[in-house]
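If you scroll down you'll find the structure; I have some questions about it.
The complex appears here minus one protein chain, its other protein chains still in place.
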Amino acid sequence: MVKNPRWVAYVLIFILLLFIPRLLSIHDLMLFEYGLTFAIVGLGFNLLLGYTGLLSFGHGAYFAVGAYTVGMIAKYFPGAYSLEILIPAALLFSLIISIIFGFLCVRHTKIFFSILALSLSMLLYALLFKLYHLTGGSDGLRVPLPTLLGISFKGIRRPEFLSGTYYYFLLVLFAISCVIMRGIVSSPFGKALQAIRDNEVRAELIGIRVRRYRLYAFIISGMFVGLGGALWSFVNGHVTADLSHWVFSGEIVYMTLLGGFGILEGPIIGAILFTYLKLYAMGNTQYWMFVIGATLIVLVLLLPNGVAGAIASLLAKLKRKTVKGTPC
Amino acid sequence: MWVIYTLNGLYFAALLFLTSLGLNIILGVMGILNLAHGSLYAIGAFIAAWTIIQIVGKVPVFILFVSLLSGLVLAGIVGFLMEKSLIRAMYKRTLEYQLLLTFGALLLLEDVIKMIWGGQAYYASAPFELLGKVDILGHVYPIYFLFVMFITFLAGLFIWFFMGRTKLGIMLRAISLDREMATGLGLDIGRLSTFAFVLGSGLAGLAGALVVPTTPALLGIGMEPLILAFIVVVVGGLGSLKGALVGALLVGFTRSFGIAIIPEIELPLLFMIAGIILVVKPQGLFGR
Partner (left out) sequence: MLTIDNLKKHFGFVRAVDNVNMDIREGEIVSIIGTNGAGKTTLVNLISGYIKPDSGRILFLDNDITYASPYIRIKLGVGRSFQLIQLFGNITVLDNVRTALFSKYGMIRRGLLPADRYSSVTDEAIKILDNFNMSDKKDLTPTGLSEGDLKILDIAIAFALKSKLLLLDEPTSGVATNDKFKVMDSIVSAIKKEGISTLIIEHDMDIVSGYSDRVIVMHEGKIMAEGKPNEVMENKEVKATVFGIVS
């Protein structure tokens, strides 16, 4: 078996990442962990956007589902509050909600699809907000430290938890998500999705049931996003209804675009960049939305393929130059 | 009480009609879903509120009401600037980029509003109070709400006439029906699109202005109207004046009666109705 140079690079990066907790301060590490959870979100979201060609401004809903699954179990079933139950539960509920919402959305074409996806997430937002007896309303829910396989973390504070066991747990799940997504994308199923993206009429004519496969993509992306939401909740310690607000969904779209939705690694880079960008903006000005908005506009106009895409085309240009010999 | 609920329903529907009509015109003529539409509503609200606060007591009552039009004007201007700068760049791009650009515009505008007017609430209740109340079928009802319905009725009439009878309106409808054909007929798509965008934005601004005598202008005031306008467009169908009207009435009445019966149920009930309509008729009630 030929070892693809890419795989070698990934393994090296993974090993490098294992050492991160020793290199970063606790504050920076938490930031990085936010970035990792959003990277998982971005990977899932991009399956729908980059590979299937559907833009949803409502994926915050699944993020919220994952996050609130954690919060609700903490509140109502503290006995089951351990990671090995929480993660599958989050995946299960994201699956259920994305089946329901997805079914309603994929029957429609582009613009209606976007509006509907957005509206459904706002429905969830309204429910989370108004049913405050259940969900904590605008206060949201607290997310205490979970147990893992019987190991309790009572007594240690969140920063220690996050820089210790939790970091590795998150890293492993991130790595698994990457491997699974790479598998999906290069598989026959992934090719079918891309065919749908490129030409849905022809796709239908080669025997692909377009609606059904869009729904599959929707569901898988919903589950990844839900997983990200659940993992995020432990870092944040707290979940609120605005996770389902469409503006938050917009941020998910932004980071995917920022990284570039044409390649697999794009959303990962975008997620990490966005996390830092947002924090930088929020820390330096009260008008951080202006900053994010302006950078988004500049980005769309100048770098439509995102940062990763721009780097990729740059590399391609350089490759062509070296192949051709001396540039004239 | 049913009288009150019905009148309230009409009031909500009126404001919603203006907002979603604006969204629909832009969507129909230009094919662009403007996510920043709510921000234009907000701009209309803030300028109107601010103006009224500045001039109240110093000018004749009539002028006070005319100042509500400032919302229409400023939103129209901002719409013009937006179209010239951003939307132009979007024609060649796909839907995704359009949505992203308008989303960026939304974030930008929300903070621009914050920069200009700060974070406080602007109360401009003078027009509301000045009109007083009237007795309708044994119930006391604020005349201002009736005034809003009247203005909306005039605006709707104007748009209906404009779209159906004037040369400009017919040209806009031609573009919305078949853009390529319209180009072939020699229509100046660029200028007409700008006009459509300005018109649509102005309507949003007008709606925002009309609401401030009853609710203070606050940051984020445009968010809910935006979502509701989306629902109206989805339920009523794309590109249909009738659809916008029926959709607005449906949503307005659901809102009014919903709030009265069980406040929490209002939004979910709305979505449920919208969902059912969409399952039966995916393109909306009167959609193409």
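First chain written, first letter: the chains are A and B, and each begins at residue 1.
FYI, contacts are C-beta pairs under 8 Å (C-beta built on N, C-alpha and C of every residue); 3 or more make two chains touch, one makes a residue touch a chain.
Everything numeric in this text was worked out from a predicted model, so none of it was measured.
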* Looking at the whole complex, which visible chains does the left-out chain touch? -> A
* Residue in contact with the excluded chain [from A:T147, A:Q194 or A:S313] -> A:Q194
* **Omitted-chain contact residue, chosen from A:I15, A:L149, A:L205 or A:L302** => A:L205
* Hidden-chain contact residue, picked from the options A:S138, A:S186 or A:T285 -> A:S186
* **Where the missing chain touches chain A, by residue** => 180, 183-184, 186-192, 194-195, 197-199, 201-209, 213
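Operating definition for what follows: only the chains that are shown with their structure count from here on.
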* To do: Could you put a whole-Å number on the gap between the CA centroids of chain A and chain B?
  => 33
* To do: Sort out for me which residues of chain B touch chain A in the complex.
  => 27, 31, 33, 35, 86, 89, 93, 95-97, 99-101, 103-112, 114-115, 227, 230-231, 233-234, 238, 263-264, 267-268, 271, 274-275, 278-279, 282-283
* Asked: Tell me, which parts of chain A touch chain B in their complex?
  -> 49, 55, 57, 104, 107-108, 110-112, 114-116, 118-120, 122-123, 126-127, 130-131, 246-247, 250, 253-254, 257, 286-290, 292-294, 296-297, 300-301, 304
